[in-house]
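The structure appears below as structure tokens.
Every protein chain of the complex appears in place save one, which is left out.
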């Protein structure tokens, strides 16, 4: 059962206003769906965004040490080029702007059109495309992998790089490095209910799970029968480990991300099993994030992300940030 | 659809281990379900807890400036006196311990038995009982109101008081003051699914909501039909305002708390409407918390808490804390 | 009643709990949080195992109480633990307890339950079962009185159905708590029934099913 919105057209703007009033460091650019830091520093600007429905992404990652602006589209719909352009203009301090884009056709096309428009205005714009979802086969015949929860690590580490005053090229280099080393996979125990239609995003018979889901309520790349949690977690970790060629002595950051309706208690159990599996492999866990970072409305399920660290990424990951959703 | 736990008996301990490894400042007392700060300060000890299923409560509130220990019972079951006693012993630094108890028969009796046992051992123990749920009529014939999400404000403010070095009596005075000034009410759009039985905690026909719910999957004090969100929010705010005799110039802290399965996007919309209603009343919102603070597994719904501030409470509320779930 | 009979009573009860715990959860689900059967079964499984070494009735129920205290939690944990602690105190130094001693022990247990939980008769709690059953035993501390107490306990548990809860979790439901038997009353009635089964030849377990309750 979903909430009944008196005015569905205002769902996103009402939500953004609720966010902004709850987080003194954030502001909404008047007349837009762009959330910006209420005080900008003299540094390279960082802009991300995408459809809504992934909260706390993306507004929750705006703040000192992470993003300068987040652009919110309608529920599960990429924002328009105009909106992205508004964000770019607002955060550019003359040092250029990096766009952090998740690899979805819509996001890529809308952000790219905005980048072209901004470049026409003389703003230096670079982009990084995050494609961390190893559930999707990577092949040159397709559009490649989706960007999912691993994007949050790009926000964090590129954010720390920009915050310490790195140049646009350097921030881009680091962002690309994170994007190349981050790997995710998720599964769903239930669809989400779309607030616009009130309907489930797919039908799932009892006792089955969707494996390899995205973050827009899509079904997964395949369906499996529900297995004990340890088996499901091992399956995800093993796929991520294989795709990222995890080695015994590697050091990683781990994220156990809830899709929206899985109790934190169960995410804690997932974290326990995931770490046990990584222990078995012999990998060292430098940092582990547990909670909801990139959701799919009220979908039940979770994703597991592994970021392969090196000393540069480690120190940037550990830097301070005041973005409300990083913890 | 719930997760299939390979070993339901270990659900709580696995969850706690997952938490502890994700939060370097926390540790589990070996052989117990007690989470403690990994480094304790020389100050009055603060202990809270209750059944599990309310995550991030209560382990998420352990840290500098909030609790020193959280005791976790089985899902929705008060912890035993033995476990509470373990926590009291672990955090007492000779300056005494304050127990923060939510007003449930089980919690009160188990914590009180533990307090008696600790006092027998010569430990100074005081307690505060939180009963913020205005959905329940307050009468001398009943056990009074339940303790719900407002308890988090008691953790925070009593925590700041203890952290600055206040005496046990002073911390208790402040905790009692918060408890007397905090008012909450919630509603559910769906029951939760109990991990032990896999069954819903109640049946709710489509189009109806449970109004005045607790945090253990119980049905509410009455059932209503689903109304547009603005009406539901106004109903909760108005009840809380009436019960707390909110005045035009009052300053408050607000909390919009998700019950577990309501998307943060929708909580943001709730926050927007709640603040609009408080604006109408003429109340000043000093701080607003938005997210999941005291959940009921994967119940869909939310609660609204209002804390009436004064200058003492305001400055303690604004103090720093490193507890992972406070933001 | 010697120590072996005490153990037989409580092991019998544990056995019964393993049969009815889902029913108790179901009752608790309707007006509480659905865990009463799970709580009781978890507690008695551990606590009964701790009685093995006990040499006297007092020791047996003391060990049981300590076991309950460390495993049950919830509202029922401290209440049942307190009840058995009071029996233990009443029977101190006794090698065997007479039916009169048994009645006194149960009476002390009732007092402990009321002290801990401050519920009165009519509040739709286990007190509604304990009070009339103990009354029965006190006025007729014989096998006949025990059978009667078991019968009264059953009836009292069934009678809680029409009550409005004023203590415990069910009280938050107000009038909506009417229509379901109180789970703690049912678990208490079964405890009295198991006692009668242990001590009175030919006594049999009654049907405790969702249909009846």
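As written, the chain order gives the labels A, B and C, with residue 1 at the start of each chain.
Here is the rule we go by: a contact is a pair of C-beta atoms (placed from the backbone, for glycine too) under 8 Å apart; a residue touches a chain by one contact, two chains touch by 3 or more.
Just so you know, these numbers come straight off a predicted model, no measurement behind them.
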{"item": "Contact set of the excluded chain (shown chains only)", "value": "A"}
{"item": "Identified contact with the non-displayed chain, of A:51, A:65, A:150 or A:186", "value": "A:51"}
{"item": "Selected from A:10, A:93, A:164 or A:199 as touching the chain missing from the view", "value": "A:199"}
{"item": "Sole residue of A:19, A:61, A:104 or A:302 that reaches the chain not shown, by the stated touch rule", "value": "A:104"}
{"item": "Residue, one of A:95, A:221, A:235 or A:285, that touches the chain absent here", "value": "A:221"}
{"item": "Chain not shown, touching residues in chain A", "value": "51, 73-83, 104-106, 109-110, 113, 135-137, 141-143, 146, 194, 196-197, 199, 201-202, 214, 216-219, 221-222"}
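Heads up, the rule we're going with is that only the chains that are shown with their structure count from here on.
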{"item": "Furthest chain, CA centroid comparison against chain C", "value": "A"}
{"item": "Closest chain to the centre of mass proxy, which here is the mean CA position", "value": "B"}
{"item": "Cα-centroid distance, chain A relative to chain B, in whole angstrom", "value": "29"}
{"item": "Centre-of-Cα separation between chain C and chain A, whole angstrom", "value": "54"}
{"item": "Whole-Å gap separating chain B and chain C, where each centre is the average of the chain's CA atoms", "value": "32"}
